[in-house]
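Every protein chain except one is present and positioned as in the full complex.
What follows is chain A.
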Amino acid sequence: MESRRNPRAVVDPKVRQVGFFTSSQPDSSSTQQQTEPISASASASSPPVSTISPSGNSLSPVMIPPPRLNSSDTFPLRNAAAGATSAVSPSSFSYSNRRDFPDGSTTASPGRHSRGSFVKSSAPVASSLPGIGMDSMAAAKSSSVPASGLTTVSVVTMPPGLAENASGMEVQSDQKKNSKSLKEKTTKAERRAIQEAQRAAKAAAKADGGKVPPGTSASLASTSVKVAKPAKPSTQKNEVAVSAGVTEKKGGPSEKDRKKDAPHPRMQYDDESRVVKAKRRAVVKQTEAKNRVELFRHLPQYEHGTQLPDLEAKFFQLDPMHPAVYKVGLQYLSGDISGGNARCIAMLQAFQDVIKDYSTPPEKNLNRDMTSKISSYVSFLIECRPLSISMGNAIRFVKNRIAKLPITLSESEAKAALQSDIERFINDKIIGADMVIVKHAVTKIRDGDVLLTYGSPTAVEMILLHAHELKKKFRVLVVDSRPKLEGQLLLRRLIKRGISCTYTHINAISYIMHEVTKVFLGASSVLSNGTVYSRVGTACVAMVASAFRVPVLLCCEAYKFHERVQLDSICSNELGDPNAISKVHGREDINYLDGLTNNANLQFLNLMYDATPSDYISMIITDYGMVPPTSVPVIVREYQKEHLLV
């Protein structure tokens, strides 16, 4: 993994250089002429890698190395070696596992996946030659493509102009994707730096004419990479030109892009000025809790149960809020929808409704207007309940899709494309992922097993039910905790299906851990340091299990992975209703704390999540296969590249 970080470090200063050089284009052309042969020779030094790859097939997992190859102009030997070792890069998981996924549409994913890495690989090289003319740009592009293991070495040795024609036939289809993905990147960039790049945007728009809508292109690109190559030089030229124009103006914002990729610092509620600002904007009027827990000043601590009637009263006044979003918000608030997947799906479906009913206001841009609309809806949802990480990822996906809608699409086409994108996200990333997880996890359940689970994770429930359908004989221990007692719901469903269960509370975990053979847990999110962010108590269960040497299997869909890191459960968390602690449901005899809720000396802390250190987790079962927690950052990297192109 070390060598992975290297290329970035090498590329970065170049990007910065580009930003400087674009302003003084004519002077820099000579230096670029010099750099071009270097990159060509660098890619010429790379053939060992492309021969190492088992085939030139784009489905091969070896498609990941390219980023390394492109930076090989500095360390050619080292990178070639790195490329060789990374033939067993963790993304091979994704490939092999994706393949046995039943849904036909996802077999395309390896292709998409590799394209994700393509974008990364070709972009830096292209942008390292910014001010250059169209032709030499194209040469640089075509010479960078062979390095990715698709075409022959001989191409590289040819003069640039020739190379363009020679490799054109073979590379064309790939380049098409390349340029498209590049273009996608640019439209995103364009939004931000629209004034300075007006001309290039036009060029991009012109190229869009010949493009297929993104929804269909993904399926098209999957298997027919090698087959379909009716090369029309003119279109190819056009596309290369686009890509050149694209990279030209890419130089400026690309660094900003990367900065933006890093997760935003979250709202800190102890920052008073910002809280006041946020309150002014808020739709939901919340009263702050009187008795706040000092340690959690940075998290929102509101009186619970006060917002709902107020919001309901406002139902007909909330003009800008779409009713579907409004409904989902209320459901979050009242707790009718809980659980990462359910909340995420509900939100996405609400967005689908929003898109269906959307019409672009006059004199406004669909992309931008809809993005701002979605943003306002999201902030409403946050007011109802803080977003889960999975929802954050889904929102990022939706916004990405909106931002990358080709301008040329008509409104109805764009809406249809977005709706199908969201539908596909729900089907692939959530429902499909769960099916894959079930398929993997069931292989770990043997006859006579005693399985422990905590709370009510949907993935685990599916696993248990599926294993039961397969006539495996096992027993389930359902561990529950106050105040939500979600385990009872799971228990009810499992018993109805005829699975033998034992029910207990989390305090008794050491008592029952003796008989447990495996622990299955769910997660709200897996962070890139391997920390599992999940329902509070998961850490306790995992800790006791590892103390008793019981393997802990964590089931989590990959769309819930996040590149953030977290060490404890304090810095970022969600606080539930404190009154839920003082009142014990169904136990009138427990009334010690009645009448003390407003005592200044007494606080109630109802944490919703906790962070489980990765050393308690034996294995993470995800839709990319079964991986150790240390592989999470890899999946996050690879997944998010794919994410841009889904």
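By definition in this document, contacts are C-beta pairs under 8 Å (C-beta built on N, C-alpha and C of every residue); 3 or more make two chains touch, one makes a residue touch a chain; residues count from 1.
By definition in this document, contacts and distances are computed from a predicted model.
When the listed names "Translation initiation factor eIF2B subunit beta", "Rab proteins geranylgeranyltransferase component A", "proteasome endopeptidase complex" or "Mannose-1-phosphate guanyltransferase" are checked against UniProt, the chain not shown comes out as "Translation initiation factor eIF2B subunit beta". Only one of the listed residues, A:M462, A:I512 or A:M619, touches the absent chain: A:I512.
One of A:I389, A:A467, A:L521 or A:A539 touches the chain omitted from the figure, and that residue is A:A539.
The hidden chain makes contact, of the residues A:L330, A:V442, A:L605 or A:M619, with A:L605. Within the entire complex, the positions of chain A that touch the omitted partner chain are 293-295, 480-483, 488, 491-492, 494-512, 514, 536-537, 539-540, 543-544, 547, 568-570, 573, 581-582, 584, 586-587, 590, 592-593, 596, 599, 601-607, 609-611, 613.
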